[in-house]
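One structure is given here, and the rest of the page talks about it.
Note that this complex is displayed minus one protein chain, with the remaining chains in position.
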Amino acid sequence: MNRAFNDRESQKILDIIKNFARKNSLFILAYGTGCGAIEIPPTITSRYDAERFGIRGAATPRQADVLLITGYLSVKTLKRVIRAYEQMQDPKYVMGFGSCTINGGMYWDSYNTIKQLDKYIPVDVYINGCMPRPEAVIAGFVKLQQLIQQGKALGWKHYKENLEWYRQNQQKVIKNWRMPDYNW
Amino acid sequence: MSWFNIKGITNPLTALGQVAKKPHTIRFPYEEKPAAERYRGLHYNDIDYCIGCGNCAEICMNKAIDMVPVEGIEPKKGDSGLRPRIDNGRCCWCGLCVDVCPTGSLSLTREYIFVSPNPEDFLWMPGISNPDGKDKRSWRSNDLNFSINTYEREKMPMLDPKERVKSFAEVVLGYEEDQARREAQRCLSCGLCTEACPEHMHIPEYINAIAWGADDDSLRIIYDNNPLPETCGKVCTRRCEEVCALAKRGEPVAIRWLKRYATERALNADEIKEIVNPPIAPKNGKTVGVIGAGPAGLTVGYYLALRGFDVEIYERNSRAGGMTMYGIPKYRLPLESLDKQIEYMKKVGVKFHFNTEVGKDISFDEIYQKYDAVFIGVGLQDAWKLGIEGEDADGVWSAIHFLRRVNEGERIDVGNRVVVVGGGNTAIDASRVSRRLGAEVIMLYRRRKQDMPADWEEIEDAEAEGVQIWTQGIPVKVITDEQGKVKALRYVKAEMVPDPRGGRPRPVPIEGSETDIECTTVIAAIGQSADYSFLPEKYHDKVKMNRGRIIVNEWGQTDDPKIFAGGDAVNRVADAISAIADGYRAVKGIVRLLLGEEALKQK
Amino acid sequence: MRKQKTTTIYLGPQHPGITGNMMVKLEVDGDTIVKAETHIGYLHRGFEKLMERRNWLQSFTIVCRICVPEPDPNEENYARGVEEIEGREVPEKARWIRMLVLELARIQAYLLWYGGQSASVGLYTIGQWSIGDRNYVLDLFEELTGGRVYHMYIWPGGVRRDLPKGFKDRVYKVMDYIEKRLDDYDRLLFDNAIFQKRAQGVGYIPPEKAIEWGVVGPPLRATGTKSDVRIDEPYEFYDQVEFVVPDFYKTSDVWARALVRRFEIRQAINIVRQVLDKMPEKGPVWNKIPNPHKWRIPRGDAYVKTESARGEFGYYVVSDGSQFPRRVHVRGPAYVHGITLLEKILVGQNISDVSMIMNSLGTCPPEMER
Partner (left out) sequence: MADLQKENLLLEVLKNHFNDKIFDLKVQRHQRVHLRTTTEQIEAVLLYLKEKLGYKHLSHISCVDWIEENRFELVYILWHPEDKINVLVKVDVDRLNPVAPNIDYIWPQANTYEREMREMFGIQFPGLVGRKELILEDWDDLPPMRRDFDTLQYVMENFEFRSGREDAQNVRETIAKRTGEEIPEFAKKYSR
């Protein structure tokens, strides 16, 4: 029996089943880090009803699958976001909302916001907009589902493997690094 | 409130009534609700219509727009060849870039979904990345009222047409200070105009200086590469304004009038000297002789003098200025204005020899031997003839001679009816001068009004002053009376025949349509040619000609390295600013020849 | 060893019950709060610094980001501040359109509040309805301004575009729909025994202290004070429309504040209808500004304020005569409500009521720290 599940073919089938399950129950941790938080309620309420895709809110990081970075991140929040992200269980995904997460957006010259989200935590999908409309948010989720199904949303693995690099970037902007170690 | 209320439990249960209702959910992505008519989504740029002025990049406070070269877009006059590229990782979809676009090529579309796992994807070229965006354009600036740019020009105060014809007083009065500031503020500072200007003046800079209230700086910038700015400010053919970004959908910035405004801040030569205060290099011992004190010659004189050369200008007339002095009527360019600029040149060390005709009073050989370099800027002195019967009659003038005599102060009796043949600026000048001499004026032009090479504004002004413009008429004969004086001009009507090779339509005479116009004077303004009789035979193999124009290289140099040439004698455009550009080019050529490449780089 | 009497609880910054990205540090004794301390700064972007680098026109696009749930009072304030210093006239129609936008914004902000307030007591159905219905108002915004949330529509000199064709009819229709729906919400929220029990007597603000403590907007009106910038200092054409400022709910608790909002959303719908009736059909909507890069505002300062859904929103705009603002300082109602006031009134309350009290005060972190 064990041998049967260890060979490559069955692993593949198992992965497909796993990914199917994962993609259809995306519990989001809506950490309202920025403006984008305002489009989350419309997305998950009756008009756009994201629950059709198994998307619904989770109260704590430990229960969540997807971390939504809804816009700009101030340095102070980044510290908390890293905490929240590291608390989340594998597999976990990150979505970056809006311009701010890509290249600084309209706060590109602000002294208190980070400019590229993917330097600090791995991002699986970016949604363009300022703010992204609910439709765009759903399109982002659909994309994320595709990536999960294809087994390409592997930011969490990347983070584990390149923890050094991420830590370096994180500690460059967070001057007072008093955080518990990342422990899985 | 009681401890138990039944309504508090039953009323919320009414929510159950919604069960049977159809949900209002938009089942995106299975069904779509199109975005609104003016939704601000992703950008679209009409690449062919865009002129690459970069105004969108300038207004964007997120620095989201880069101007980059695009394959297939060739830079040309009025088009920088660059196109906007949007960094969607910066854009905030405010739409200011659309509202400041002077051409209306940039717009936002209804398309807004752009999802990607790769953050590098979000750089894109609107119009190239989304060619199908054209049908989805939503936030646009087709209504000029909502565009941030001001498309209406400040109105230039002018003399009333009825007053104008009474004297040779200057017609254009010039901007008041607040008008100039407002007009200068309209400028988008893109710099497309500098390419169209033959002299590549620093147009955005001096206009900005006016907008900021720094008139002195403005004048200094203007004098950086134009020694006759007041002349240009009054009579320039202003090809810069044709390519102005605002001209695509509105009136161009009044570049000429703003230059005029800046130059008029200095009331006399001393003030110009004080304001401009150019650094004058110590004498370097080199000498340059200039033939002809027209715009080209004056430019060479001025800038070489600043660089420490000994420059002497030979002029056969008694005044400097060349065509700007003798060819342009005084109501456009008053004598005092020109004198002021010449006076300033004398102050920086340019030497003049007036009433000295080369080839008569002094031989070309002598000049050639005496100086380290020679610049020929003799211009076009002779007029083309009409080539019709009776044109030697008394009362037939060539415009250039006519204008010259008038500008020398002579009051010519033109009778009461003048026919001016031609459609260029000189023809207009001759017509308007004739009006001021008290005659009724008819302009006779071979083609249609829209084909006239003259400035549109000039044509309007002439008409306002009462000049009648008769088009599609070809003169065939001057009819004289017994004393050999002009009595009438006979012309045939013409019809416009399209050119089979795609050129502009040609006028073809209509058989039997001869008509006579009764008149006392006929003025021919159909073109000019040069007179090179001063140039001895032995130079002819070095100073080559092509259809009456001297051939020069990129430095203004003829095949004889010592001889430079410029102005109307070289270029076919024949206006003041091109002559100045030629002069400036020759300045660089002469510096390069006499001081070497290195000196060219120092300014 | 001293026996520890209280426990410290960090509510936020990531917490579903908090109204945004902020944190309240609570010292609790059992379930009762003995000390509360608000921590903000998680959303600080330094707007006021950024605006020093942007010219007067560019700054207008950034101000709406200051308050996410209700951006329009910011645009209005900024535009009016600039106009006041420069002395720029605003066309009549533009001022009516501004009022329309402000009132629609108020309606959508209250609808959002319905969702938040009811969710804070565990009633999720109302949120599903009201936030779903709020989309119809946002659709109107989308049609009018081109943006759903960030409108960037009111700018110095007027508004950016004229009303689209047939827009008025659609506004009437949406207003009728929402008015009808409000009764549904009433049955679910205000008639609901749970909400009544939970909200009454909670989050009491002493009325005699309210003004001194800097309370504004619905919380102040819930103390029985007639205070509204729209009547105290009428801007645009608020002196030409009729509306009632509720000063008859006097209990000054979460319940009274909820009733005030319930009353005001109906007033807002009423004002929208009046505005549409009184708005001239034709006319310019923008007094054109000069080239933005060369647009200088004379030296001066202005304090302008607008009544937002959460209370007095003030802008202190200072110009030093250049083409960049010297300083634009924002006074958001939540700045006072969310920090000093919240810290005061949380004492003695139950932990489970914190979220409800915060919602009723309208704390909004992005506006507190800009």
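When the chains are written out, they are named A, B and C in that same order, and each has its own residue count from 1.
Basically, contacts are C-beta pairs under 8 Å (C-beta built on N, C-alpha and C of every residue); 3 or more make two chains touch, one makes a residue touch a chain.
Fair warning: this is a prediction, and the values are worked out from it, not measured in the lab.
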{"item": "Among shown chains, those touching the left-out chain", "value": "A, B, C"}
{"item": "Touching residue (missing chain; options C:Met99, C:Val241, C:Leu276 or C:Leu341)", "value": "C:Leu341"}
{"item": "Options B:Val68, B:Ala169, B:Ile412 or B:Val497, residue touching the unrepresented chain", "value": "B:Val68"}
{"item": "For subunit A, the residues touching the chain missing from this view", "value": "75-76, 79, 102-104, 108-112, 114-116, 119, 172-176"}
{"item": "Those residues of subunit B which, in the complete complex, touch the missing chain", "value": "52-54, 57-58, 66-69, 75, 80-82, 85, 87, 89, 119-120, 123, 189-192, 194-195, 200, 202, 204-206, 208-209, 212, 214, 217, 220-221, 224, 603"}
{"item": "On subunit C, residues whose C-beta touches the chain left out of the figure", "value": "37, 40-41, 44, 46, 48-50, 52-53, 84, 211-214, 216, 225, 227, 232-233, 293, 301-303, 305, 312, 314, 316, 318, 320, 326-327, 329, 331, 335-336, 339-341, 344, 369"}
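Keep this in mind: only the chains that are shown with their structure count from here on.
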{"item": "CA centroid of subunit B to CA centroid of subunit C, Å", "value": "54"}
{"item": "Centre-to-centre distance between subunit C and subunit A (centres being mean Cα positions), rounded to whole Å", "value": "30"}
{"item": "For subunit B, residues contacting two or more additional chains", "value": "24, 35, 61, 92-93"}
{"item": "Residues of subunit A engaged with two or more neighbouring chains", "value": "46-48, 106, 130, 133"}
{"item": "Subunit B-facing residues of subunit A, complex", "value": "46-49, 52, 96, 99, 101-106, 108, 116, 118, 123-130, 132-136, 138-140, 142-143, 147, 152-153"}
{"item": "Of all residues in subunit C, those that touch subunit A in their complex", "value": "13-14, 16, 20-21, 41-46, 49-50, 53, 61-62, 65, 68-69, 112, 115, 127-129, 131-135, 138, 148-150, 366"}
{"item": "Contacting residues of subunit B [partner subunit A, same complex]", "value": "23-29, 32-33, 35, 42, 61-64, 87-93, 112-119, 122"}
